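Just one protein chain is left out here, and the rest sit where they should.
The letters A, B and C name the chains in turn, as written, and every chain counts its residues from 1.
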Amino acid sequence: MTGETDPEGDSGATNGSPLDVANPDEPADDYSLTELLAVTAAREIDDGEMAFIGVGMSLISGVLAKYTHAPRCQLVTESGYVGSRPPGVVQSISDSVLGVDSLVATDQMQIFVDNQRGLFDVGIIGAGQIDKYGNTNSTVVTGAEGSYENPKVRLPGSGGSNDIMTSCGRTIVMMRQRARAFTSELDYVTAPGYLDGPGAREEFGFPGGGPETVITDMAVFGFDEETKEMYLRSTHPGIDVEEVREMVQWDLNVDDDVETTPVPTRREVAMLRTIDPTDTVLRDTDRIYEIGFDEWADTMERNWKRLMQIEEDK
Amino acid sequence: MTGETDPEGDSGATNGSPLDVANPDEPADDYSLTELLAVTAAREIDDGEMAFIGVGMSLISGVLAKYTHAPRCQLVTESGYVGSRPPGVVQSISDSVLGVDSLVATDQMQIFVDNQRGLFDVGIIGAGQIDKYGNTNSTVVTGAEGSYENPKVRLPGSGGSNDIMTSCGRTIVMMRQRARAFTSELDYVTAPGYLDGPGAREEFGFPGGGPETVITDMAVFGFDEETKEMYLRSTHPGIDVEEVREMVQWDLNVDDDVETTPVPTRREVAMLRTIDPTDTVLRDTDRIYEIGFDEWADTMERNWKRLMQIEEDK
Amino acid sequence: MSDTHDKTQTLQTAISDHVPDGASIAFGGMGGRDPEAAAREIIRQEKTGLRVVDDARTTLFDAMVGAGCVDEYVGSWVGTSLISQGHNVRRAVEEGVPKDLTMQDVSNFGSSLMFFAGAMNVPFVPTRSMLGTDIAEHNDDIEVIDDPFGSGEPLAAVPAATPDVAIIHVQQADRHGNAHIYGNTVNDHLKVRAADTTIITCEEIVPSETIAESPELTKIPFYTVDSVVEVPFGSHPWHCYGHYYADLPFYREYGLRSQDYDEFQDWLDEWIVPHEEYLEKVGADRLARLEELEQTINGGKI
Partner (left out) sequence: MSDTHDKTQTLQTAISDHVPDGASIAFGGMGGRDPEAAAREIIRQEKTGLRVVDDARTTLFDAMVGAGCVDEYVGSWVGTSLISQGHNVRRAVEEGVPKDLTMQDVSNFGSSLMFFAGAMNVPFVPTRSMLGTDIAEHNDDIEVIDDPFGSGEPLAAVPAATPDVAIIHVQQADRHGNAHIYGNTVNDHLKVRAADTTIITCEEIVPSETIAESPELTKIPFYTVDSVVEVPFGSHPWHCYGHYYADLPFYREYGLRSQDYDEFQDWLDEWIVPHEEYLEKVGADRLARLEELEQTINGGKI
């Protein structure tokens, strides 16, 4: 795993079609941590599934899945689009690129009505904090002396994360493995995991199955079928189990067969850089700002046309 | 008032534009009872109003209003059209002529959501029975020994009449003045008038004002503002007050200034016959069947084109 | 599951696969875009014990009742619209001929809301309609509740309807079930979501690219659909907005002949035939004239 790299590097992302990259199925030796996360999340979406995705990383993962191993998956966004094939990174939940090839352009209530009806297979959400039962907080960090009304940090709020965790077939959570993020006591429960343990979701009659996988910048976690407690499924390359344990406030269960998270292939990395040519999401850089309006517009347009060409070539 | 007449008679309806009829504002001397009803109902719709109308007579009245004194009224139909200018009689609530010039094509729930929100000014409904508080029955006539489950006569049911009476600004009821139709005790309350009297609608929190006018083949009735009881407002030409009283089971109040219902003008009658060239609604004849498919189709098309010409000439 | 496979079937197979005896069914349209051909196929396959859970129903329901297919109706209005009463419905309710028909009334808004509640997977949705009347009184499934926010106002809780099958006719759909509806939608987008299984009959199967050109018109998405059948003139004798006008004389004949039960049996013998044969009997010229009429009215809309 590498840190910041030159986007014009050897991945081939910016030279011709990403599908033309040499040795596409080989592990990439040049990828960022964020790219590893995006690829790991994308692989959670199976071909043919209805995938309910939000902004940022989760949308990028959905788009990547659709352009790689899951061409028949269908992306659902909460603002009202279904089936779109966004030719590039999506900047907002109503990004007009979501209209591209979309089969349905409807409204937010309709999407969540369908979600509550149990029509969507997998959702991907973000969170600021999580506990061992997979309950998440994306509303407030109260700190020792704060409260909901007067928090230390005000986070964006639920968005669709509460609704997805309540009703989607299964949910993937993507978040950063910061200190106090994997906590024994959430400051606020925004989205329901397994609440206080086995049977709790059933008591509320939730339509969805709850959290299935948690993906962070250090590791991948699953949930025990019996106890509903989180366990460590794999660590990312270069991270060992103890490092992860230190970043978790409770006594973390570890899979007997804990593995190393598979790294992205060269094709996946190349495709990601085509989707996000200005590094808006993947590298979290200011490049979009630094390059100025004209170069930004040219880069966006060039990459859209490239992706559309890939689709046409299929 | 005349009975059955030759539709090719002196009204001028089938010769050129109905607006070209001689002495258009003069009272017509050739009109059917049904035509009088349609005109009387149409005049209840004020220009610029949102008029929620059903099938049959109420739709005809709405269309007539729009083509005569209330060109800026907007027709609302429960199946999802708003603002249409149907060029001819409407055969069903989803008649494709309702699409003509419609400003909105939406769904039934949306229309009734807007109705419950109080966005529509006036509704026109039909009924089989009515009581002195304007409660109506269009569900079952039980007879002496029948019940809701085993009625003497099964009527069509509420349709939108319950929803319109509950929530529309004011409601016009059109029905036949048959024996036992104006009853002291309804077999079944389908749509709420003033229920058991003053204050009852307010207790339920109904958004709409309730029944304002009842139009039958004998007379026109209003409701007393204080007592909410029905009273006789006018009798149709040739009908006297006693005849009406005999057809009402309770002791009917009569307006001190009871009048004779104004007769249709020559223009109104001509326009009605253009709207319903095959007498489907207005004369309740089998002409549509007798003339055969080809003549029916030709007649319909000819009249549509005529009405569209009237619109263009405006 | 998104089920993006090819869902096309023949009308015969779609009905025999998805409509067992005793099924509860909601039909689409409302005196326009009604799935008349599908209902005739149900009669032809002699289905029995059906429960029609619906809004306002016209000819297709009356014919199914007269043919003895239906035991129960939950809905807002029955008749055959403008030019005749529902004679078969009246015979069944009033005289038990050919068999008893149980009626459960709601208002039109009530019918929309029962499908909406089913579509959104909640036990009920509240409304102000039906309060103070015998609809709420006689329909045991409707509960009158107090506003939990303490306004003191009562509300009618309309229970969720979740029919086994929804059968909807539309102008165009792709092979996966994405259906464009032109003109009004009535309650069709709600019914497909409330139902367990959905059959779409359509005037024309189109490529998915055509769907994607106007995604705003996709009122029915593929993930609610199980079967797609191309049935040209599938709403005859009713309207299909943008395709053909209603065949009023045909419909009027139904109204007249269904007044008498024996005469209605003859009507069934004459018209309950496979759809291709039905269209031949109606006649190509007549169908073309209906298309022409609709073209005059709503030309160029599709």
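Convention: a contact is a pair of C-beta atoms (placed from the backbone, for glycine too) under 8 Å apart; a residue touches a chain by one contact, two chains touch by 3 or more.
All of these numbers come straight from a predicted model, not from anything done at the bench.
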item: Chains in view that touch the one left out, judged over the entire complex; value: A, B, C
item: Residue among A:70, A:98 or A:232 touching the omitted chain; value: A:98
item: Residue of A:35, A:49 or A:78 in touch with the missing chain, whole complex considered; value: A:78
item: Selected from C:20, C:96, C:123 or C:283 as touching the chain missing from the view; value: C:123
item: Residues belonging to subunit B that touch the chain removed from view; value: 48-50, 72-74, 81-83, 99, 101-106, 110, 113-114, 116-119, 121, 167, 207
item: Subunit A residues touching the omitted chain (full complex); value: 55-56, 78-81, 87, 91-100, 105-109, 112, 115-116, 135, 139, 148-149, 151-154, 156-163, 166-167, 188-192, 195, 200-201, 204-207, 278, 280-281, 286, 288-289, 292-294, 296-297, 300-301, 304-305
item: For subunit C, the residues touching the chain missing from this view; value: 120-128, 143, 145, 147-149, 151, 153, 155, 157, 159, 181-183, 215-217
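We take it that only the chains that are shown with their structure count from here on.
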item: Any chain in contact with subunit A as well as subunit B; value: C
item: Which of B-C and A-C has more C-beta pairs touching across its chains; value: B-C
item: Innermost chain by mean C-alpha position; value: C
item: Distance between the centres, which are taken as Cα means, of subunit B and subunit A, whole angstrom; value: 58
item: Centre-to-centre distance between subunit C and subunit B (centres being mean Cα positions), rounded to whole Å; value: 26
item: Rounded Å distance, subunit A centre to subunit C centre (Cα mean); value: 41
item: Residue list for subunit B, restricted to those that touch at least two other chains; value: none
item: Touching two or more other chains - residues of subunit C; value: 116, 189
